[in-house]
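Remarks on the structure that follows.
Note that this complex is displayed minus one protein chain, with the remaining chains in position.
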Amino acid sequence: MSTRHQELSIRTSKKLESVDVSDLVSRVVEESGIAEGVCVLFVPHTTAAITANEHFDPNVARDILKALGRAVPDEEQWDHPEDNAPAHVKATLTGPSLTVPVSGGKLALGQWQGLYFMEYDGPRTRRLSVTIIS
Amino acid sequence: MSTRHQELSIRTSKKLESVDVSDLVSRVVEESGIAEGVCVLFVPHTTAAITANEHFDPNVARDILKALGRAVPDEEQWDHPEDNAPAHVKATLTGPSLTVPVSGGKLALGQWQGLYFMEYDGPRTRRLSVTIIS
Partner (left out) sequence: MSTRHQELSIRTSKKLESVDVSDLVSRVVEESGIAEGVCVLFVPHTTAAITANEHFDPNVARDILKALGRAVPDEEQWDHPEDNAPAHVKATLTGPSLTVPVSGGKLALGQWQGLYFMEYDGPRTRRLSVTIIS
């Protein structure tokens, strides 16, 4: 058994942004030397999240941001001050963790899938925790 | 330590569908011979997802499809062409991965819980990745 833990730093540049972290995470997996197992991604923040979705057309990630903006509108009444309550809600709807299988020493993503770090209250310097277990 | 990886094939028959995969996944867990650990389910697609919910009343899964249809309406403006932007959004809201404990050689699901493969842009032949770690 082997556990490999690493933390990546991600600099976001907008209030709402989807950052394709597929290459960053793939590199960690490949450098770990682990052939079979799983890769656990975890976002240690409360206004950002992680997902997998299409990375061929960047419009898809933009549509996700747009749809979340409609489902959780800024202009509603919120109890939490700081004007970022919708960002917290979006983080929970997207989810703070994602587990991807590792097979043949690589992330076993689908053909059209990329990994997206979802920023809902940027721009900020963020962390993404990567744990590979085998 | 032991990792068991297997890929299941699922044939969906409608545009929007919830396929109960509890028995399929249970069989993989039981055949793995692993007594204690976790079972990681991962959907290598961008317009489908995985969840656990009630499998006693099939209306529940239909209500989930209906609620997602209201929260992410087809008739909105989307940037992604192909008419399936809502399917991508629903995949992220539901989530591409789910981790279920394995105990006593079986999936430790709750009494009313089943595992659902959620199809948001079918019908298609889909894959579901099952990794059991112990």
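For clarity, chains are labelled A and B in written order, and residue numbers in each chain start from 1.
The rule is simple: a residue touches a chain if its C-beta (ideal position, glycine included) is under 8 Å from a C-beta of that chain, and two chains touch if they have at least 3 such contacts.
This one's a predicted model, so the numbers in the text were calculated from it and none came from an experiment.
*Asks:* Given that one chain is not shown, which residue among A:16, A:40, A:102 or A:115 touches it?
*Replies:* A:40
*Asks:* Looking at the whole complex, which of B:19, B:48, B:85 or B:98 touches the chain that is not displayed?
*Replies:* B:98
*Asks:* Residues on chain A that touch the omitted chain in the whole complex?
*Replies:* Residues 1, 3, 5, 40, 42-46, 71-72, 76, 78-81, 85-86, 88-89, 91-93, 95-97, 99, 127, 129, 131, 133 of chain A touch the chain absent from view.
*Asks:* Kindly note down the residues of chain B that lie in touch with the hidden chain.
*Replies:* Touch set of chain B with respect to the missing chain: 1-2, 36-38, 51-54, 57, 59-60, 62-64, 66-68, 70-71, 93-95, 98-101, 103, 108-113, 133-134.
Everything that follows uses one rule, which is that only the chains that are shown with their structure count from here on.
*Asks:* Express in whole angstrom the distance between the two chain centres, defined as the mean CA positions of chain A and chain B.
*Replies:* 19
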